[in-house]
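As you look at this complex, bear in mind that one protein chain is not there, while each of the others sits in place.
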Amino acid sequence: MVVAEDFFFPGLNKPGNTSNAVGSRVTAVNVNQIPGLNTLGISAVRIDYAPYGINPPHTHPRATEILVVVECTLYVGFVTSNPANKLFTKYLYPGDVFVFPEGLIHFQYNVGKTNACAFAGLSSQNPGVITIANSVFGSDPSINPDVLTKAFQVEKDVIDRLQAQF
Amino acid sequence: MVVAEDFFFPGLNKPGNTSNAVGSRVTAVNVNQIPGLNTLGISAVRIDYAPYGINPPHTHPRATEILVVVECTLYVGFVTSNPANKLFTKYLYPGDVFVFPEGLIHFQYNVGKTNACAFAGLSSQNPGVITIANSVFGSDPSINPDVLTKAFQVEKDVIDRLQAQF
Amino acid sequence: MVVAEDFFFPGLNKPGNTSNAVGSRVTAVNVNQIPGLNTLGISAVRIDYAPYGINPPHTHPRATEILVVVECTLYVGFVTSNPANKLFTKYLYPGDVFVFPEGLIHFQYNVGKTNACAFAGLSSQNPGVITIANSVFGSDPSINPDVLTKAFQVEKDVIDRLQAQF
Amino acid sequence: MVVAEDFFFPGLNKPGNTSNAVGSRVTAVNVNQIPGLNTLGISAVRIDYAPYGINPPHTHPRATEILVVVECTLYVGFVTSNPANKLFTKYLYPGDVFVFPEGLIHFQYNVGKTNACAFAGLSSQNPGVITIANSVFGSDPSINPDVLTKAFQVEKDVIDRLQAQF
Amino acid sequence: MVVAEDFFFPGLNKPGNTSNAVGSRVTAVNVNQIPGLNTLGISAVRIDYAPYGINPPHTHPRATEILVVVECTLYVGFVTSNPANKLFTKYLYPGDVFVFPEGLIHFQYNVGKTNACAFAGLSSQNPGVITIANSVFGSDPSINPDVLTKAFQVEKDVIDRLQAQF
Partner (left out) sequence: MVVAEDFFFPGLNKPGNTSNAVGSRVTAVNVNQIPGLNTLGISAVRIDYAPYGINPPHTHPRATEILVVVECTLYVGFVTSNPANKLFTKYLYPGDVFVFPEGLIHFQYNVGKTNACAFAGLSSQNPGVITIANSVFGSDPSINPDVLTKAFQVEKDVIDRLQAQF
């Protein structure tokens, strides 16, 4: 028995809590919050940023993202695939729209002195999020440090410091 | 030669002009505005509503819509397919999210005394919009009145009045 | 235990009963009638038309339609998306084939003095049908007349008459 | 400049010429005949059968088929994948509908003494047809007889006779 | 409770048993062997060939195949759709890669005096295999010989001999 509430989720007007290490909070509205989204291929998020807060480099394994800035100034970017690894960046002001193509690493950085806020749509009812730092240095259990030492071409103590953070 | 601007569109912070018969304005940001959206399966819109303005009954032939209310109170609804034609409605307040499934007829109505505004994501880079009244009574050229008289089961003068509006 | 009957449906040689307000009848053969169609992305219909009967303006939210006229003369058409709302029409005679693209409003009108009949394929095992008049003026419950009055830009009495028909 | 003719094809009321070795003729209406079908995922065919004519075993590499019998009696069938190779068959009479799932080998046989006719929809604008006998024994150039001798586990003279037919 | 083993299958280093009529063996690794492949759209096979063994003409109803030769020399080919039925062939040596497009009839033939081996990827978690000879002449139950006699345009005794082999 389907009802209107199956297509509804409240509260995206409330800022998320950004008191954390990166100074940002993503509030997701996907098929886990709205069961009526099943098979419909879309979802949404609200992102809040403290001053100088970042939404750290991450990918969505199954979705492109289209972001609209509501408040403040964001410095955003994404990096293309190998071998170019080209970085595209842009300063965004309220009302600016930017697209992060499916599966590419991207980030947002609140370069203003006040809180920032953005809304975004994602092209999947279950887009997934892979925060690079947490996935690489904070997985459960940890990735073998030999792998990371070689991948990042640094001394093991650097990898140790990185893994210790997550 | 791809550049960051290919993924960018400015100005969605500016209210659209709602001085028209229905009292609303949709500002679309799809592959026509952002060429980088090509093949990526998503787009966005800003919708503005004058007091008591409506976004009249319409469908998107190729997309589901997820809408976030920014300001004011909206009364929204969609109707399911034959034979049920069941109407699902909801009053939405700032921060509320609602989903309009692909291809179904839906509308929004600003029931507040002040301007309203919403953002929405759509699951296609080129979703299309079919405003029912304009498509049925305002096509170019007009649909044969015999078809419409029988379809809407009213006298021809009613169809004439409806066609005269568009 | 799959059997041949899971891919079978009989009786499409029998004319549908067109004794109704619009003078037409659609007999659908989709995944609800043929369970073997599941995931296979196609279905079929037979459409019968009394003299001067219409298959009223409608959309299929998830399918394109390809129609073959078997008997009589049909006047058919579809309307493109906003902002053009361009009407494409054609008189069809037995053996003529016409395509109604996914999600667009379309209709058929039997302009002959005898019964007409057509077969059509649809690009979904569950295409859905939205009859515009029934969805807009005959939903359960009714759409708020304020919305429809503004959408169709007519007096409330016209909307009342339209809603009273469904 | 799109016109209604881009969605139109005439003449499917005329029986195809069945004066050939198998006693059947398929008249196809796909994106090659109707350019407006591009990207729309559907097409149609008319199939005519002389008495005791067959539409020989074939596959559509990119489509499921839904067939409606118009005249006469057809004996139809399809074979499932390895390892079962299960044959599903059915006698079909006018008005019967049958589905041939994507990529499976299937056939129709007019077991009546008069001409037969059927219409079918296919779930691709460009479904393709692979007639097994022609593809295996009549390709250009011929498949190496050693391959066919071993595949069909018969003497080379049998393969020679088969290849000589096409 | 998902575990690493849900994404794992062992033993593809062991040659398959080619002591059979065609002198080849396909070892499949798809969603039936690796449940974690569900919805992920890919699978793999190892193919072993005795000297002069063939992987007989077959199709994959839901997948394209990309094959890498590991040992020995293979003569491979595929046939395009009607009406051209064009045969594309190639002698492949270790390290050569060849593509068999979705749904087309194709084969491999070990033309060397030693065992051959290849690996292949397929673009579906459940690609299906239709071995032409088995599907046409060895289905359960048999296809009506009248159909096959006409399809292959030979005397009934040839069809009898072919059906007797499977």
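When the chains are written out, they are named A, B, C, D and E in that same order, and each has its own residue count from 1.
Operating definition for what follows: a residue touches a chain if its C-beta (ideal position, glycine included) is under 8 Å from a C-beta of that chain, and two chains touch if they have at least 3 such contacts.
These numbers were taken from a predicted model, which means no experiment stands behind them.
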Worksheet entry | In the full complex, displayed partners of the excluded chain | A, E
Worksheet item: Among A:12, A:29 or A:54, which residue is in touch with the absent chain?
Response: A:54
Discussion item. Please output the residues of chain A touching the missing chain, sorted low to high.
Written reply: 21-23, 52-54, 56-57, 59-62, 75, 77, 79, 81-82, 84-87, 101-105, 107, 109, 128-144, 146-148, 150-154, 158, 161-162, 165-166
Worksheet entry | chain E residues touching the omitted chain (full complex) | 2-5, 7-14, 29, 34, 36-37, 40-44, 46, 63-66, 68-70, 78, 88-90, 92-102, 119-123
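Following the convention adopted for this analysis, only the chains that are shown with their structure count from here on.
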Worksheet item: Which chains are shared contacts of chain B and chain E?
Response: none
Practice prompt. Trace the shortest sequence of touching chains from chain A to chain E and report its length in steps.
Written response: 4
Worksheet item: So which chains count as neighbours of both chain B and chain C?
Response: none
Worksheet entry | Rounded Å distance, chain D centre to chain E centre (Cα mean) | 22
Response to the item:
Chain-centre distance (mean CA atoms) for chain B and chain D, in whole Å, is 44
Discussion item. Among all residues of chain C, which ones touch two or more of the remaining chains?
Written reply: 101-102
Worksheet item: Touch graph of the chains shown: is it line, ring, star, complete or other?
Response: line
